[in-house]
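Note that this complex is displayed minus one protein chain, with the remaining chains in position.
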Amino acid sequence: MITGTLLFQSLILGVLLGGLYALLAAGLTLYFGIMRVVMLAHAAFIILAAYIAWRFSTATGLDPMISLVFTIPLFFGIGFAIQRWLISRLKPATMTMMSVLITFAIALIIEGLLGQVFTGTQRRINLPYGASSVDFFGAAIPVVQIISFVLAGLSLIALYLVLKKTRFGRALRATIQHREAAQLVGIDTNRTAGLGFGLGLATAAVGGTALSLQATIFPSLHWHWIGPLMAIIVVGGLGSVPGAAIAALLLGIIRVMLELWWTPTWAQTIFYLALFLTLMVRPQGFFGGRLAQRF
Amino acid sequence: MSTKRLTRGIGVGAVAMLALAACGGNGDDGAGGGNGDGGSEDPIDIGISLPLTGDFAEPGKGVERGYETWAHVVNENGGLLGRQVELNILDDASDAARVVSDYESLIARDEVDLVFGPFSTRLVVPASRVANEYGMLFVEPAAAAAEVFENGFENIFYAAPAIAPDHYNHLVDHILAMPEDERPQTMAVAAMDDPFAQGTAYGLRDKLAEAGVQVVVDEVYPPNQTDFNAIAAQIADADPDLVVGGTQYQDAVNLILALQQLNYQPRMAAFSTAPTNPEFPEAVGGAVEGILSPTGYSNEADWPSNAEFVEAHTELHGEPPQEDEANAYTTGQVVAAAVEEVGCAEQGECQQQLIDYLRDATVDTVVGPLAWDEAGRPNGAHMLLQYIDGEIEIVLPEDTSTAELVYPKPEW
Partner (left out) sequence: MRSASDERTRPAPALSAAAGGVGGTSRLRPVIAIAVVVAVLALWPSVAPNAYMLSAGVVVLNYAVLATGWNIMGGFTGYISLGHVAFFGLGSYGTGLLVIHTGMNWLLATLVSALAVAVITVPIGFAALRVRGSSFVIVTIALVLVLQLIFQSWSVVTGGSGGLVVPRPFPDMLRPEHHETFFYIFLALLAVTLLVWTVIDRSRFGASLKGVREDEDKAESLGAPTGKLKLIAFVISAFFVAVAGGFYALWFADLDPLFQFRIILSSWIVLMALLGGVRYLFGPLLGAIVVGSALEYFVLEHGDTQFHLVATGLLLGLVVLFLPDGVLTGVAQLFRRFRPEATSIREVSAEDLRRQQEEQEAPQQPTTSKEASDDRG
């Protein structure tokens, strides 16, 4: 029996979740824009970041968000390294396919190592505020979700500022828009691509930490996320960060609200339905604007 | 495709095949080519496949410890039929195809004398098929879901007091014994899509529904679900008297946390499996007061073999045994009883004799006396534990209880 409160609460929860999705999808679409790479390992890195946050928290007793101090630069470096030493070695003719295999391999390796080191047991951080909630016009909103949302929001704003206001951001956008033209204008596209990758993976670090606050993590969790994230970036338009953000918010809200009527599993299928519809009806995505193209 | 490459290909293939045949035929250690002839010096090989890695690794390792304790105790007391027992344990990584190959290789390649069952219904069903088709006795410690017993196999015996749907029988009796106006009138059920978890929850649900309790929420979630806000919101909104979780571990923790976040206070709360885990109280932030859970085993129960078991296990592993470990030990006891009575331990005819013996027998174990029906279902019932003042107490059935059931449940 669905009451108004329940509906309102789901809406709020949907928005919060959508915000998190937006951050996670932003990185994924960034890789694609830069190098036409479908980075399957993105979700695995998100989970890795979550594990680091959990381990940090259990080992030091400090709040897991503090781990961001070293995970962000670490992941940035790893992203740069992956682009420079792995992706760039692939022949451009088979770039998409081979990069999928390489990133898939990386995802497997990460999952295997996590399972090896931490075993398959599900983990959750015991936070002092883990069980508390805030009352918002009758809806009970868990504190951890609000914090995740704030973290995601801040990172997205930061990403936006970097992309729009800095030289690097402009170089990156140019590289995404048209690589050859960017080169003609004098941009070192290789280096920019590397830094862009690093940026994408840095968002994974933040996203993973935000996730660790509210979710239970286990090594194969990334498979649970990569599907929806891929669907989001397609719906939003491959390569477009704002497109991905809008699609994420929309689909996040729909998914949570669907749980009122359907079981959570069926609600999850909305992503795949949206993916299929988008490809059939408008393959270049709905929200990408001029940036998203048919690659 | 040139002939040169083709011949090369065939050559490689043929060599590979021969190499494999050689590899695979080697079998294992020198534990004897199998059929246990050779007098009392020859150890009894017991083949087991357990999920030591992967999703079921935690309880899988628990079962392994239980088996090890059993082997240790038996060998200390002179072995079975005068022969030492040796456990041959393979890791199936929580994978059904693996568990089948494991038992296949144990039975057909290593020619073990006896087999013990693995952990988890998902793995027991295919494994029992292998055992069945080789005619082996299959006593298993961990699959209690109804479908395990519905395949028409005659060689399965479950080494615990009751199958999943009967786990809450004592609680049902207790509730129905209450005066009508005091009983819980409404209930919510949230179950993991897992045969065992669902089995326990639905057993309780169906029996109570029959007695007139209204089911206001009835949700199922997939095994890896971690986000329980939506389900918790539904439950909190409906505000039932009784909440039942068909859970394993982390899902119970997450659900309880979510319910706390929404400030829902049930009058009675029952969750399967999770509350028996030692980390549970901390994981839910200390909010364990009044939570009920079915359990098949208790360290303090005064069955004849229990004290020896607890002592040996604590000595060997440093901690007193949990339910999974106890079920493993029970498996060993059941098989041992059959072997001692029938007088043989090897593949072939012997296995059928063991099966026939157990069909009509009652075996004394650390979880009490066990007897089975024609499909291998045990005819006992689980106990109910409850957290009272932060400690686990057995509250049902009354004759073995250590404290009285607290109702209504105190706030989280």
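We just call them A and B in the order they show up, numbering each chain from 1.
Just so we're on the same page, a residue touches a chain if its C-beta (ideal position, glycine included) is under 8 Å from a C-beta of that chain, and two chains touch if they have at least 3 such contacts.
All of these numbers come straight from a predicted model, not from anything done at the bench.
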(request) From the listed residues A:20, A:38 or A:215, report the one that touches the chain absent from this view. (result) A:38
(request) Among A:5, A:121, A:177 or A:263, single out the residue that touches the unshown chain. (result) A:263
(message) One chain isn't shown here. Among A:7, A:62, A:105 or A:181, which residue touches it?
(response) A:105
(request) Using the touch definition up top, pick the residue from A:116, A:166 or A:190 that touches the left-out chain. (result) A:116
(message) If the hidden chain were put back, which residues of chain A would touch it?
(response) 32, 36, 38, 40, 86, 89-90, 93-94, 96-98, 100-102, 104-109, 111-113, 115-116, 120, 219, 223, 226-227, 230-231, 234, 238, 263, 265-266, 268-269, 272, 275-276, 279-280, 283-284, 294-295
(message) Please output the residues of chain B touching the missing chain, sorted low to high.
(response) 1-6, 9-10, 12-14, 16-18, 20-21, 23-25, 52-54, 90-91, 93, 95-98, 100-102, 104-105, 107-109, 122, 125-126, 129-130, 133-134, 145, 147, 151, 193-195, 220, 222-223
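Rule of thumb we're sticking to: only the chains that are shown with their structure count from here on.
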(request) With chain centres taken as the means of their Cα atoms, state the distance from chain A to chain B in Å. (result) 38
(message) Please output the residues of chain A touching chain B within their complex, sorted ascending.
(response) 1, 3, 5-6, 9-10, 13, 115, 119-122, 124, 126, 130-133, 140, 142, 145, 214-218, 220-221, 224, 256, 259-260, 263-265, 267
(request) Spell out the residues on chain B that touch chain A in their complex, using ranges where they run on. (result) 53-58, 94, 193, 219-222, 224-227, 229-231, 233-234, 236-238, 249-250, 253-254, 257-258, 260-263, 282-285, 287
